[in-house]
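Excluded from the complex is one protein chain; the other protein chains are retained at their positions.
By letter and in written order, the chains are A and B; residue numbering begins at 1 in each of them.
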Amino acid sequence: MNDIKAKLTEHIKANFPGAAEKDFKGENRIDFSIDKEFIPSVLTYLKNTAGFIHLSHITCVDWLEEGEFEMIFIIWSPTDKLKVFIRTRIDREKAVMPNIDMIWRQANTYEREFREMFGIQFIGLKGAKDFLLEDWEGPPPMRRDFDTAAYAKDAFFERPGREDALDVREEIIKRSREEIPGFAKKYSR
Amino acid sequence: MREKATTLYLGPQHPGITGNMMIRLKVEGDTIVKATTEVGYLHRAFEKLQEQRNWLQSFTLMCRFCVPETDPMEESYARAVEAIEGREVPERAKYIRVMVLELARLASFMLWYGGQNGSLGLYTMGQWSVGDRNYILDLFEELTGGRVYHMYIWPGGVRRDLPKGFEKRVIKVLNYLEKRLDDYDDLMFDNAIFKKRTQGVGLVDKKTAIEHGVVGAVLRGCGIKSDIRIDDPYEIYDQLDFEVPTAEGGDIWARALVRRQEARQSIRIIRQVIDQMPGGAFYNQIPNPLKWTLPKGDAYVRTESVRGEIGLYLVSDGGNKPRRVHLRGAAYVHAVSLLEDVLIGENVADVSAIMNSLGTCPPEIER
Partner (left out) sequence: MINDKNSQKIVDIIQNWARKHSIWVLAYGTGCGAIEIPPTMTSRYDAERLGVRGAATPRQADVLLITGYLTTKTLKRVIRVYEQMQDPKYVIGFGSCTINGGMYYDSYNTIKVLDKYLPVDVYINGCMPRPEAVLAGFGKLQQLIAEGKANGAAEYKANLEKYRENQKRVIPNWIMPEYNW
């Protein structure tokens, strides 16, 4: 497996400037950080030439503090039994990504979801604008600055609790005449 | 003469639809010329909610991703957390996990038997197999306390040890089911209606399968041998002796043949696991869940479910809550873009059979 990893690293570093690799020693996994412009070409290379025919996952992580989205493409080679992670960082404010659904058709589904949930635009993406939500007017809900609890409290009715419901901790103190930390120590792992 | 095309809305309320989704069909006569899926009726925002919960609380949401088979999700989450934290799992826990996963697989196959036949109007099978499935659910109830949601495979092991004499009761159920599977074969695979309605219907060829990233029994139904339990083994699957059945053809019939063999392989695996079950601890205790933090890192784990490969990507930023949880079920690739392609040229009456055969599970798509 290590020689496949080395060969892959060599090729990607030679052909895609700015690429950086991170090898997970002892695991069947290797990560590459690549500029977003090269994503379609690196994926095409991996699929058509290197035998990584299965797109296992596409995911997006919102790094709010750094003002960036991280897109990760996880690709699997059934012959070499190796997972390759292609990572790229894009600006959170102007989130635009190249479209890859001509390489793997199911990528279309992921991209439609990310467009709706994170507000990432994919160039030339086809398909209806609504995917999971309907008539949604708020910000893209999977962004970390969207507060779901506050939204739910505002938008939907809540069933009031029982009128005799007290703060459980007070009740426990009253019953056992014991401080909370001691009680917690006794009953938690 | 070309017939006039009409638009037909199949679902979300439709007795044949598996789950709660809608397909907009453009039909000429009763032949489909264009299909557009519309999902989102079950979107509960799991991944958002899990970012609000701590590591153990978010685990309870995990099994609710897809109801017919809940344990692979728990298994994925547990393994991802263990990978990030570097937590060891006792040997006995691994064996118990495999047993639970295979029992869940078997239960899900039972539901599939009923659904696949029910979608063709053959209701006897549903009465048999869904009734027999209750015996497996009884075992789960004894082991975990729940019929459907188990929350049993925890990070660090399993929640409880096996009750006394549990293995014997599992074997008893397996013996019964093995006999029943032969009955099912008589009812299903010797049935002329079933043959006629499934052979050559819902075709997925090898090229389409690779283009769409198809996984699981659908991929094995086109003659490609692929199983996460063999390719990227987890727990103790690399020490077990079982086969990965394949079939040629890529139609509903081929996929049914694959699943028929897989149910028997599951029984075979459970028997081996019970034979080899070691003693010892079943749980590597986690710290106080309220103060439990994980180191920075990410993990991607894959688990084989009845519908196919499940991938879970988990990110920790060093806090007491997940930074990002992203689960991709098999239905996510099968039931949106692939289904739209497969349905073209098919008959309206076969839509629900095709959906069932592709392992459509809307809650898994929408999460």
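One rule holds in what follows: a contact is a pair of C-beta atoms (placed from the backbone, for glycine too) under 8 Å apart; a residue touches a chain by one contact, two chains touch by 3 or more.
What you are looking at is a predicted structure, and each value in this text was computed from that prediction instead of being measured.
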Chains in view that touch the one left out, judged over the entire complex: A, B
Touch criterion as defined above, residue of B:130, B:203 or B:348 at the omitted chain: B:130
Interface residues of chain B (partner: the chain not displayed): 12-13, 15, 19-20, 40-45, 48-49, 52, 60-61, 64, 67-68, 111, 114, 126-128, 130-131, 133-134, 137, 146-149, 363
Contact set of chain A toward the excluded chain (per top definition): 133-135, 137-138, 141, 146, 148-149, 151-153, 155-159
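We adopt the following convention: only the chains that are shown with their structure count from here on.
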Euclidean distance of C-alpha centroids - chain A vs chain B, Å: 22
In the complex with chain B, residue positions of chain A that touch it: 28-29, 53-57, 59-62, 72, 74, 76, 78, 81, 83, 85, 104-106, 108-109, 128, 130-134, 141-142, 144, 146, 148-149, 188-189
Chain B to chain A touching residues, read off their complex: 36, 38-40, 43, 45, 47-49, 51-52, 210-213, 215, 226, 231-232, 285-290, 300, 302, 309, 311, 313, 315, 323-324, 326, 328, 332-333, 336-338, 341, 366
